[in-house]
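Sharing a structure with you now.
Of the protein chains in this complex, one is absent; all others appear in place.
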Amino acid sequence: MNKVVASAEEAVQDIANGSTIMLGGFGLCGIPENLIAALVKRGLMGLHTISNNMGVDGFGMGLMLEAGMIASHIGSYVGENRRLEQMVLKGELALTLIPQGTLAERIRAGGAGIPAFYTPTGLGTVVAEGKETREIGDRTYVLETALRADVALVKAWKGDRLGNLVYRKTARNFNPVMATAARVTIAEVEELVEPGELDPDHIVTPGIYVKRMVVGREYKKPIESRFIREKMAQAGGAA
Amino acid sequence: MNKVVASAEEAVQDIANGSTIMLGGFGLCGIPENLIAALVKRGLMGLHTISNNMGVDGFGMGLMLEAGMIASHIGSYVGENRRLEQMVLKGELALTLIPQGTLAERIRAGGAGIPAFYTPTGLGTVVAEGKETREIGDRTYVLETALRADVALVKAWKGDRLGNLVYRKTARNFNPVMATAARVTIAEVEELVEPGELDPDHIVTPGIYVKRMVVGREYKKPIESRFIREKMAQAGGAA
Amino acid sequence: MNGKERIARRIAREVKDGYYVNLGIGLPTMVAAYLPLGIDVIFQSENGMLGVGIPPLEDVADPDLINAGKQPVTEIAGSSYFASDESFAMIRGGHMDMSVLGAMQVDEQGNLANWTIPGKMVKGMGGAMDLVAGARRVIVAMEHQTKEGESRILRQCTLPLTGTHVVHDIVTELGWIRVTPDGLMLTEIAEGIGPAEVQARTEAKLAISPDLTAMVVV
Partner (left out) sequence: MNGKERIARRIAREVKDGYYVNLGIGLPTMVAAYLPLGIDVIFQSENGMLGVGIPPLEDVADPDLINAGKQPVTEIAGSSYFASDESFAMIRGGHMDMSVLGAMQVDEQGNLANWTIPGKMVKGMGGAMDLVAGARRVIVAMEHQTKEGESRILRQCTLPLTGTHVVHDIVTELGWIRVTPDGLMLTEIAEGIGPAEVQARTEAKLAISPDLTAMVVV
């Protein structure tokens, strides 16, 4: 069993225009940089993307946005893309913002065969408008449905050719859950290891969820917001 | 922050008669042997237990059954307890059997703040009797509700005093999910390590879920069903 | 070669390279022993493992490493462990290519009964209801009749069901029976018997495939 293909270009070559695509990452952390580059290179159009953020101007999904590839987007926060506002206002892109935890749980449901679930999040807000609500016990909840995609593009730290993946620190974020919720999951890894090298107790994404893999050619990994210790001293804050 | 107590007896000393208790393990694998022994020693009565199995005669939860401590039980398979049948027939113990995946998902929901969800499992069977069903897309689903407990007793391999836990091989099973779904989670570990010794990328149960910990005094770990290679050759099977 | 072995050997031929498969306890477990050479198949065990290997030698059996039948197993290179909720998310989410289960009864609707007999002690359904609800393809592996000679393939199951409209194929020592929207169809038949005999030993109505072939169990 060998799921590794030679290049990011080859990995994404059968994705069709108009596909629904999940992309892992939180901000610019743990995003599939190389697969995004390959998507942009292919010049796919009319994509429906699902991702917590949308990169920044000039990096990550921002490149897809600028290339006009995205027809609609579901996410929880898109504050770093100045171009986006105009596109939404002009009706060039349909934007749906939902709570981050509801986004994660809807994707988890999509991967886990749960078509719908009740959640307290968003009750009494615009998020609940038009949705069924229900009293269970002493609280009222909103009904939310599962999210699935044609393709999930995820970024892991190490992986083996069976598709087993591990992630590094907070670069894990949405990657493992998205890997479970697409018809075809494509993973890019920083390092390919031999099957058995990853301790079976440490594997986060079992290979069953991964259809295709590629070793990323390079990683820029920009840090979106620099708030380092010297600056903290001035601001009087920490976290 | 130090969640470690001196003994299993101390760890369970404030559990009340009539409590609802989740117990981790699958068969006799990964069960909280020492905490069960302490419960039996305390002679608690009228407990409502939630656990996939119920041990075997003379070991694990079988000891609780024999001591007459269990008033009701929710599980998915109890085939190894001969005493159970008589108790159920005599009305001494209320037994509810549910599908293993539904059991796991209901507990997960209890820990994750999801009060109810739809599942395809059990549709058209006794499991769905009296439950709401609903068409979503082209399939019909059953509504299932969250399970929570007063106390969860879980067994991990290693842990640190902050309550971070890792598990070994298939002894993981129901332990991590039950750790999330009780008011008080008590973990027994084979080995206590210093905070920082467990790689943060490898921790399965973050300490937030664990209230109290104890190092198990000894582990018997019997193997319930021996089907080793020699026997396979005779039977002509493997797995 | 006895009937059970014939069933296991035939199903083994149905397993394709790259499949993820869950094998039920008992007869289905035997399928793993007869896989064609040169294919990579990964077995799941619903207690929380992918990449289930062969049973260990007795002196190295590890109580922390068992399958869903509670028997000691081994790892392969590339195994992984996960918790029960994640295991059934995998099963329910449609990620298993194939699930092979034993049965007490199957009927013309693809309904399956394999977990309880009223009046006898209730042991529980374990993971069977989740497996039939979630796997992409459900194959029933069972002997054609009970020890008393009664058909297990019925017009309608009489025992409490494990799932409705869930079985895709039934494999017995007598042949391969496909569940179609129009009912059951015999598509392969064991050597040495004819379709009329299979029907005689089956309560449900069997259509005979125009392409009926011999059930090859190499």
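The first chain written gets the first letter, and so on, giving A, B and C; residue counts start at 1 in each chain.
Basically, a residue touches a chain if its C-beta (ideal position, glycine included) is under 8 Å from a C-beta of that chain, and two chains touch if they have at least 3 such contacts.
Note that the coordinates shown come from a computational prediction; the quantities given were computed from them, not determined experimentally.
K.L.:
List the shown chains that the missing chain touches in the full complex.
P.N.:
Hidden chain, whole complex, touched shown chains: A, B.
K.L.:
Check the options B:9, B:57 or B:201 and report the residue that touches the missing chain.
P.N.:
Checking the options B:9, B:57 or B:201, the one contacting the hidden chain is B:201.
K.L.:
Among A:19, A:34 or A:76, which residue is in touch with the absent chain?
P.N.:
Residue touching the chain left out of view: A:76.
K.L.:
If the hidden chain were put back, which residues of chain A would touch it?
P.N.:
Those residues of chain A that touch the unshown chain are 26-30, 52, 75-79, 85, 88, 95, 97-105, 107-108, 119-127, 157, 167-177, 204, 221-232, 235-239.
K.L.:
Applying the definition given at the start, please give the residues of chain B touching the unseen chain.
P.N.:
1, 108, 110-114, 160, 162, 164, 180, 194-196, 200-201, 203, 206-209
We take it that only the chains that are shown with their structure count from here on.
K.L.:
How many angstrom between the C-alpha centroids of chain B and chain A?
P.N.:
Computed from C-alpha means, the inter-chain centre distance equals 33 Å.
K.L.:
Where the CA atoms of chain A average out and where those of chain C average out, how many Å apart are those spots?
P.N.:
From the centre of chain A to the centre of chain C is 36 Å.
K.L.:
From the mean C-alpha coordinate of chain B to that of chain C, what's the distance rounded to whole Å?
P.N.:
For chain B versus chain C, the centre distance works out to 27 Å.
K.L.:
For chain B, write out the residues touching at least two other chains, lowest number first.
P.N.:
105, 119-120, 167-169, 172
K.L.:
Give the residues of chain C that touch two or more other chains, as numbers and ranges in rising order.
P.N.:
As it turns out, chain C has residues touching two or more other chains at 75, 81-82, 88-89, 91-92, 133-134.
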